[in-house]
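Every protein chain except one is present and positioned as in the full complex.
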Amino acid sequence: MNMMAALTVPDVVLTRTETAGLVALAARSVPPLWPLESAIAVNPLAGFEDLPFAEAVQQAAQRFGARESLPLTAWRQLYAAGRIDPRMLRDVAIRALGGSYPAHAVVTPGVTALDLLIARLTVLDPQQAEVEREALTPEVAFLAKWCAAFFDQGQAASPMPHRELGLYRAVLALAGHDPDYARLTGTAGAQLLLTVSRDPLTAIAEGLAALGVPEGGEVGHLAGLVARLPGWAGHIRWRAEHTDPANVAAAPGTMADLLALWLLLERAGALTPRPVAADPATAAVPALAAHFGWDAATRDAALASASGIVRQVAGYSDDRLGGLFMTAAEWTYRNTLVPQLETAAARLDVAGAAVEARPDAQLVFCIDVRSEPFRRALEAQGSYETFGYAGFFGLPIALHRHGEERRKRFLPVLLAPQHDVAEAPVPGQEAAAASLSEGLVRDRGTAALFGAAKQGTATAFATAEATGPLAGLLMAARTVGPRALQRVSRALAPERSAVLAPTLDRHPGDCARPAFTLEDKIGYASALFRLTGLKPQTARLLVLAGHGGSAVNNPYAAALDCGACGGHKGGANARILAAMLNEPAVREGLAAQGLVLPADTVVLAAEHDTTTDTVVLFDRDRVPASHAADLAALEAALERAAAANRARRAPLLGRSPEDLLTGAVHWGEVRPEWGLAGNAAFLVGPRAWTSGIDLAGRAFLHSYDWTADADGTALTTILTAPMVVAQWINCQYLFSTVDNHRYGSGDKVTQNVLGGIGVIQGNGGDLRIGLPRQSLFTDAGEAYHVPQRLLTVVHAPLARVEAVITANEILGRLFGNGWVQLVVIDPETGRTRCWQPRAEPDAEGTDPQDLTLA
Amino acid sequence: MSTADRLPTEPAPAALVSGPCPHGTRAGRLLATALWSAFALLGAATAVLQGPPAGMTGLETVIALLTLFVAAIVTTFSLRYMRADRRPGRYFTQVGLLVGSVLLFALAGNVIVLAAGWVASGLLLAQLVGHEAAWSEARAAASRSLRTFALGDAAFLAALALLASAAGTIRIDAIVAAAPALPAELTLAAALLLLVAAAARCALPPFSGWLLSSMTAPTPVSALMHAGLVNAGGFLLIRFAPVFEAAPLARIVAVAIGLLAALYGVGVMSVRPDIKRSLAGSTVSQMGFMIMSCGLGAYAAALWHIVAHGLFKAWLFLGSGSSVGTRADKAAGLGSAGMVTMVATATLALGAWLTLTSAPGGSLVPLLLGLATALATLAAGFGATLPWRARLAIGSLVLALIGFHVAGLTVIEHLVGPDAAAILPPWALLALLAGFLAAWVWQQHRQARPLPAALYIHLLNAGIAPATPET
C-alpha cells in the first residue's frame, strides 16, 4: 500500500448515501449480539446463509480467521466413542471420492483410494497443528479498548468523555492523548487525526478512495474490517435493531463509526495482515507412503497415476476431512432416527382412528430440546398428554417487571413487541406485594450506597474493612452450604411469583387502556389450538409450562432460559395465556370459532426449571376445590418425573442427581446443566408419533396435526419461526464447538464481565460471541456437543410442505443451501422424502438409507 | 456395530469421568479438607486461648488464619469452577504449594526460611497467572509478574543479607531486636529495600502493572492473589517494624507512595469498564492505604485492613460472574454533595481538635476516615428518599457493619500490640487527612461528569502492556 497516497485527502467518490448503503451491506457479515442478560442464540454465520453451507463455512473461516471443523483428533475421539457409525463414515468417504467406482479403484497393490481416505480420516497424524489461542493484535486491542469504554453500561463510575459525540468522533477527540494510538499509527496517525473528516460516512468514503479500493470491492473490504471485531460489531447491530432506542441513547455508536475508525487505522498503516492459510497441497504423501509401506517407486507410480487420486486424497485439508466426519455424524443420526419415525408414522395411521380416553391432564411445553425427556418422564407417570409449542405461547409482549426501570422483551427476537404488560399484585397478596416491593427498593438502595461508598477516595477503605467480615461469612456459606443459604433467603422474602403476576387488563403506561383487547385474547388463545393441533376436548387440567434454568454467579445464566421468550424465563407468558384461556368471554369467543372447551377445564400456568427439573405451578390456590384431587395427582406425578429426569441427566453431567440441585444454587458451578447441547433434530408432528422413541433430549418437538391445517398456515408458521430459531440455536452450538475461540467465548474461568453487557477474555480484546467451552465440552475436554446440522422431520403431505417452502424464501434458502436438512414423512402415501440441497452432488452412495430423493 | 441400532446419544457416562479429572479432583478435595482442618484447628486454638497459640505471634496467627480461610474457600470453589480445567492436578498442586509457601514465610523464624517462602510464593503465583499456558497473553502476564517479582525479590534478599550480616544472626526476632542499635545508614538502606520488595508485591506504583494485567489468571487465582498474596508487603512492614522505626525517612517514603497508590487506584477503578480490572484498581488503592497506615505506624489498623480487605476482595472476585446486567448511567454519589462537604468538614474539624488537645498517633488518619465513612453512609442510608422501613433497614445494616469493623479492629489490637510512635507531626497528619477528604469532596461534586481527557486515558491505560504481543 502506498502510504502517502493513503494519507492525502482524496476526491471523495462516493456520496454519503451510497456509503450508507455499502455500510449496511457490510454490516450483514456479522449477526447482532445480544447482551448476556438476555442472551439469544444466533448463527455466527448468519450473514453467509445465502451461500451453500460448505462454501459459507469456508468463506467465513477466511474472513474471521476461524477453523472450518473440529480438529481431527476431536473427531476421532467421537468416532472411537461410537458416536459415528463406521459404515456412514465409509459412505461419506465414497461419495467424496466421486462414487463407488473411483473409490474402489486400486492405487497400489491391495490398496484402494478408499483405504487412503479412511487412513487419513482415522489413523494418520493431522496435518494442521492445533492452533493455540490467537494473540491479540495491537489494532484490535486498541479499538476493543475504546469500544469497551464507549459502550460500557454501568460498570465504570467515571464514563468515557465525549460519548455524546458518537463513537467515531469521541475516539478522534481522545486518540491524540492516547500513547497507544501514537505507538500504533506513528506520524501518519497524528497527521490523519488533523485532516480526516469528522463525519463517519464521509470518512469512510475518503478512506476507501485513499486506499484505492476498487469500485465493486468496497463491500468486501468493509465486511473484512467488520469481521475483525465481530463482537463489538454485533453489539452495534443489537443497539441499532433490537433494543428500545432510549436504552442506548447515552452512547450513540453505529457501524459507520466503527468502520470509520477501522479505515483510519488502515490508512495509517496500522493493520496487521491476516495470516493466509497455507495450501496443504500434498503434504500428507509421506505419511500415506509410510502407512502403506510404499517404497519410493511405488509412491511415485501412485502419484503419477492418471486419476490423480493420491494427490487428491493427500491434498485434503484437515478441515475438509472434518467436514466428512460431520456429514457421517449427520447420517448416523438420520439413519437411526428416520426409520424409527417412519415405523411410528405407519403405526400412527393405523391407530389414528381409535378414540382416545380423556387424559387426566394435558401439558403444553416449549419446543426446547430439554422439554422432550421431561415430557417422556411425565407421560410415564400416568394418563398425561403433552404438547410442544413455542415457549412464548404466541404472545408478542414486553414485560414491565415491577421495580425495574426498563421493559424487557419476552418474545422471539424475530418479532417486535405488540403489547406492553405490567405486573400487579396477585389478589389477596397486596400486603405481601407491598413488602416485596419495599424489599426491592431497599436492596437497590443498599446496592447504590455500597457502590458509592466503595468508590469514594475517603470512604473506600473503611467500606472494605466494614464489609469484609460479612463478606467472609457469606462467602463461606455460599461455598459450603449454598442450599441452606437459599432456604434462609426463601424464608425471609415471599416468592415473587406468588405475590406478583402479569396483568392483562392494565397497560403499564396508561391505566385506562388494557394490555390486550378481547379480540387479541381470543386470537392468541385460538392460535394455541390451531398451531399445535390441540383438540378443543381438553382435559380437566390444561397446563401451560414455560421454562427457565437455575444458575448463580454465571454470566451465561440467561442462555439457559427460554430463547423464545427473548432469553428470559417463560413463566410470565404462560401465566398470561392461561389467564386468557380461563376468561369466560374468551371461552365464548373460542366457541364462536368452533373451539368449544369443556366447562370443567381449568387452565394453569407453570414453569419447568431445566436445571433442577422442578415444575412450579402458578396460582395453584385459585384452582377450584372440584379440581383439588386432579391437581394433587398431577403435582405428585411432576415430582416423580422430576426425580426420574434428574436421574437420567446426572450421569451425563458426571454428577449425582442430588448434586444437580446443589449446582443450581452454587456460585462456583460453571455447568449447572448441559443447556441445549446435543440438539440435532426438529420434529413437526403429533406427539403420538414421537412418544415411543427415546429422543435423548436432542430434539425440538413442535406439535402439529396435518389434518387440522388444510391451508398450511400452521406449518408455514412453524417452519418460518420456531424452526428458524431452532436453526440459530443449532448453528450457535455447532460453530461454538467447531472453533471455541472464534465463534465461541472460550474458557469461562478466564472470562471477565464487561460493562454489564458481555464478557471479554482476560485483560481485553473483543466482546466475546457464542458459548463458553464449558457449555460444549466435557470435563475431560471431549466435545459433548457433536457439531451437526439440524435435521427437520415433518409429518405432513409432501405437496403441502413443498408449497410452504416455495412460498417462503427463507425456507428455500435454509433447505436449499443445506443449513437445515429436511425429511418429510408423508402420512397420505406413507413415503419418506429427503429434500435435496442444491449444492450437494447427487452421487452414488449419497443415501445409504435409500430415501427417495425429492 | 451396535451404534447403528440405537440412537446416537450422549457419550456413555463412563466416558465423561475418564481423563484427567478424577485425579485432579482428588487432589483438590484433599487440599480443601486439609485447609479447612488446619483453619478450624488454628481458629479453635486461638479462640480457646484468647490469643495466639504457643510459639506464634499475633501477626503470624492472623495472617495464617486469613490465608487458610481464603485458600479453603478458593479451593472448595475451584472444585466446581475448575471442573473442566485441562490440568487440574497441576492447578491444585500449585495452589497448595502457594498456600504452603505463604504460610512458610508468614511463620518463618529465620531469614533463610522467610526468603525461601517469599521467593517461592512469587514464582508459584506467576505460574498460576499463566495457568492457561496455550495463551500467549497469559504467558506474557506471567512473565511480567515474574520480572516485577524478580526486582522486588532482589531488593528483599539484599535487605535480608544486609540486616543479617549487620546483626550477626539469621533469626528474625534477633535482627528486629537489634535494629535500633544498627548504624542509621544501614537500617535506612535495608528499610528502603524492604519497601521496594513490599511495593512490588502490593502492586504500588510503579509496580502496579503486573496486578492490573493479571486477568489471564483463572478467577479463583485472582481471588487468592487479591486476598492473600498482595498483602505480603504489609506483613513485611509490620514484621520488620522496628527496622522502619529506626529509619524514619523510609516510613515517610512509605506514607508518600501509599498515599499516591491510594488515590491512583481509586482513579483506575473508576474508569475501568470491566469488573476484574476495576477490582484490580481498587486493590492497588487499598494496598496503598494499608502501606500508608504501616508507614504511619498504625499497625493494628493496617493488619485489620489486610484481613477485612482480603475477605472483601475475595468475595468480589469470586462473585464477579454476577455483574451481568446493564444499568442506566446514573450518578454514583454518596448522598448529596452538600452532605459530603459537611461530613468532610466535620471530620477535619474533629481531627484538628484532636491534634490540639492530644498527641495523635498515626492511626488518626484511618480512624477518622472510618468515622467519615460511617457518618456519610449513615446519613445517606437514613436520609435516602426511600420508605422509612427501607431506610431503617439500610441504616441498621450500616450500624451492624460498623460494629463488625470496630470489633475486628479491637481483636486485632489485642493480638498485635501497640502502634509505633507517630512519625509525622500533627499538622502533616491533618494535611494527609485533608488530602483524602478534599479528593472525596471533589469527586462527589463532579458526580458522573467525565474526567479530563488526558487523566482519563492515563488511568484507562494503566497497567496495559504496550500493545505488542510479547514472545
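By written order: A and B. Residues from 1 in each chain.
Rule of thumb we're sticking to: contacts are C-beta pairs under 8 Å (C-beta built on N, C-alpha and C of every residue); 3 or more make two chains touch, one makes a residue touch a chain.
The working rule: contacts and distances are computed from a predicted model.
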item: Missing subunit (named according to UniProt) among the choices "Nitrogen regulatory protein P-II", "Quaternary amine transport ATP-binding protein", "Nitrate reductase subunit gamma" or "Response regulator"; value: "Nitrogen regulatory protein P-II"
item: Partner chains on view for the chain not depicted; value: A
item: Listed residues A:313, A:676, A:724 or A:801, member touching the removed chain; value: A:724
item: Listed residues A:98, A:252 or A:412, member touching the removed chain; value: A:412
item: Full-complex contact with the absent chain, from A:201, A:377 or A:436; value: A:201
item: Residue, one of A:105, A:240 or A:283, that touches the chain absent here; value: A:240
item: Interface residues of chain A (partner: the chain not displayed); value: 15-18, 20-25, 27, 198-199, 201-202, 216, 219, 240-241, 390, 394, 412, 414-416, 527, 716-717, 720-722, 724, 806-810
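We take it that only the chains that are shown with their structure count from here on.
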item: Interchain centroid distance [CA atoms averaged], chain A/chain B, Å; value: 40
